[in-house]
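Omission of a single protein chain aside, the complex is shown with its protein chains in their original locations.
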Amino acid sequence: MSEDLYQNDLLRLAAEARGTGRLQAPDASVTLDNPLCGDRITLDVQLAAGRLSALGHEVRACVLCQAAASVIGRHAVGETPARLRAVAGEVRALLKPDGGPATPSAWPEIAAFQPVAAIRSRHVCVELPFKALVAALDAAAPEGGDA
Amino acid sequence: MSEDLYQNDLLRLAAEARGTGRLQAPDASVTLDNPLCGDRITLDVQLAAGRLSALGHEVRACVLCQAAASVIGRHAVGETPARLRAVAGEVRALLKPDGGPATPSAWPEIAAFQPVAAIRSRHVCVELPFKALVAALDAAAPEGGDA
Amino acid sequence: MTFQPEALPAALRRQFPLLGRTVHGQPLHYLDNAATSQMPQSVLDAIANHETTARANVLRSVHFLAEAASAAYEESRAECARYLGAGVPEEVVFTSGCTGAINLVAHSFGDGRGPGDGRGPGDGLGPGDEVLISELEHHSNIVPWQMLRQRRGIVLKALPVTDDGRLDLTHLPRLVGDRCRLVALTHASNVTGAVTDVASVVAAARAVGAKVLLDGAQYAAHGPLDLPALGVDFYAFSGHKTFGPNGVGVLWARGEILADMPPFLGGGEMIRRVTIEATTYAEPPHRFEAGTPPIAQAVGLGAALRWIRGLDQAAVQAHLAALTRRLLDGLAALDRGRGLIRVIGPGDLAARLPVVSFTVTGAHPHDICQILDRHGVALRGGHHCAQPLMDRFGITGTTRASLACYNDAGDIDALLAGLEDAMARLRVGTGASGLSNP
Partner (left out) sequence: MTFQPEALPAALRRQFPLLGRTVHGQPLHYLDNAATSQMPQSVLDAIANHETTARANVLRSVHFLAEAASAAYEESRAECARYLGAGVPEEVVFTSGCTGAINLVAHSFGDGRGPGDGRGPGDGLGPGDEVLISELEHHSNIVPWQMLRQRRGIVLKALPVTDDGRLDLTHLPRLVGDRCRLVALTHASNVTGAVTDVASVVAAARAVGAKVLLDGAQYAAHGPLDLPALGVDFYAFSGHKTFGPNGVGVLWARGEILADMPPFLGGGEMIRRVTIEATTYAEPPHRFEAGTPPIAQAVGLGAALRWIRGLDQAAVQAHLAALTRRLLDGLAALDRGRGLIRVIGPGDLAARLPVVSFTVTGAHPHDICQILDRHGVALRGGHHCAQPLMDRFGITGTTRASLACYNDAGDIDALLAGLEDAMARLRVGTGASGLSNP
């Protein structure tokens, strides 16, 4: 498990999350605490023409959480809120202990989180940025509403 | 234990406790509940010339408690408060699991309670009337005070 | 597979190490199951196995043992949810016991957050709001509401009891009024065995928007439940009466109610973020589980409920009904029409648990129990923590036999033989017993 966990992939992803920084004028901004460790992520979104047009985040957390935030930072801009909610669902499914193989995703790095499935206490680390993303989208572009 | 407990001695004592009844004008009257079973004893005392001159009680309780009240009813009148407090102490000592042989008492029936020592949950049955007696004396003739 | 009722206990008994012991040189006849039931080997093993392979604190550490302990703890929660027919494990809160669970509701639901619109579950109860209990409740479902009355000025009402020891539901229309906020009743009486007609209670409560709490301390041992179908809002029970360990119990509550309730106890594990100035709280169920929970005990409770679910429920119920019949018939035979032995509880076996309380004129319950103990028969005498019910019947206590699936005809017969001896010793019916009670 953790042997796999702390491979270059995740560490590189985590390192690259650094300094993503905040947006100046976000449409929505969400801060989530991880009650289990006290870590915190703040995520800003901006939308234009029904798609995510800009993203910012500040992460004070572990490697897993930073790596997850980094994946979002890499791929989320340009996607529709619906697509992003679907990706968050894929991540949740991937972590289910008996969730079977991950749903194929257009975001290849998500597969790197597969080993976390076996470690329940760390699921929240990976999920936190996705939860923050969905919460920010909910605020900026309510499901079913027009953004 | 209970083989011994429910011998004729205790049963006879209990039977004779019946109808002891209340005093018309007690100097003090005390009602005690046994929280463990909900049983209740009310005990009245009258004092004259530094001695117990009359006693009444009403007992709604088990055989052990009635027998103890009966012993009191038999012997207490005419005794000094100090002596009665000492007898109550003897009963407490008798019930101590490792209290050794009972202190010799001028009230021979007290020995009949010896088998109760082994049954902790019933100590309170025997002690209740003695506690009520001491409480009534405390009210009517405070220790160290002149009655 | 259906057991013959007579084959049932022999197979079951072997699973309970304690039942093999003797007391006072007699085989043990354990008939105090309503107080505490015994634990099967599989539950003992589950606890020992947890303590020797997976003992750790839960929820915060990431090491192997902590992962294992957290997984075992949360799986027990899921097992409890399955047993109760609950939608999701998050509706199951582990408590210290049934009493702890009811007190939690009295505080978190009862005191609430303070001023609100006065009708939301998290808004608490205030002066004039009513809680309906009954005269046959266990003290654990009376005292917490009296304390709430003292804190919040609520009005406490009590449903009367019929002469055969059932809730008198004909009074529901009178007692469940507009100000009623909660109906808190036992699912089955620990004294009379009477099972509550939940549907009628729920209907009356729903009509005025009141919530319903069931005290399942007695009922929960008798097989899996479907709480959403019952339509109640809160359900409480204890591990030690359901073939599980002491020190653990469950409060089940509807998710939307829990979500709206403030926490009760404060401490570790129930927070989101703490500063000296202010604290925010975790989501249910953890919001209600302050401090290190009873981990090994929850694991044991999960194993116990799994064990119950493995029983042939119909066979167990038929067996217990037959034993209850045997006991009731035996008591009648012993009485020989003298009217000395009086059973307090419904005669209809379908509407009662195998819990049989009786009084014997001229013999005190504790004296009876003490003599029965020499026969190896474990009964309970006294008020059974139901003093208002005793007052209702003008007595101070009863003698109670309470059966579990592992009891057999031999247990009943030993009780009856012992009772005959006790009545003789205590000279019941001779006019010479001279005992003033009951």
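Going in written order, the chains are labelled A, B and C, and every chain counts its residues from 1.
Here is the rule we use: a residue touches a chain if its C-beta (ideal position, glycine included) is under 8 Å from a C-beta of that chain, and two chains touch if they have at least 3 such contacts.
A quick note: this is a predicted structure, and the numbers were derived from the prediction, not measured.
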| item | value |
| --- | --- |
| Visible chains that the absent chain touches, using the contact criterion stated earlier | A, B, C |
| Selected from C:A221, C:L305 or C:C369 as touching the chain missing from the view | C:C369 |
| Identified contact with the non-displayed chain, of C:G128, C:G153, C:G291 or C:G410 | C:G291 |
| Footprint left on chain A by the chain that the document does not show | 1-3, 5-6, 11, 14-18, 36-40, 59-64, 66, 119, 122, 125 |
| Interface residues of chain C (partner: the chain not displayed) | 17-18, 21, 23-24, 28, 30, 32, 35-36, 38-39, 44, 48, 51-53, 55-57, 60-66, 96-100, 102-103, 106, 133, 135, 138-140, 142-147, 156, 158, 238, 240, 245-248, 263, 265-271, 273-276, 278-279, 290-297, 366, 369-370, 372-373, 377-382, 384-385, 387-388, 391 |
| Contacts of chain B with the absent chain, listed as residue ranges | 33, 35-36, 38, 119-122 |
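Just so it is clear, only the chains that are shown with their structure count from here on.
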| item | value |
| --- | --- |
| Cα-centroid distance, chain A relative to chain C, in whole angstrom | 46 |
| CA centroid of chain A to CA centroid of chain B, Å | 76 |
| Length of the line joining the C-alpha centres of chain B and chain C, rounded to whole Å | 37 |
| Two or more partner chains touched - positions in chain C | none |
| Set of chain B residues in contact with two or more other chains | none |
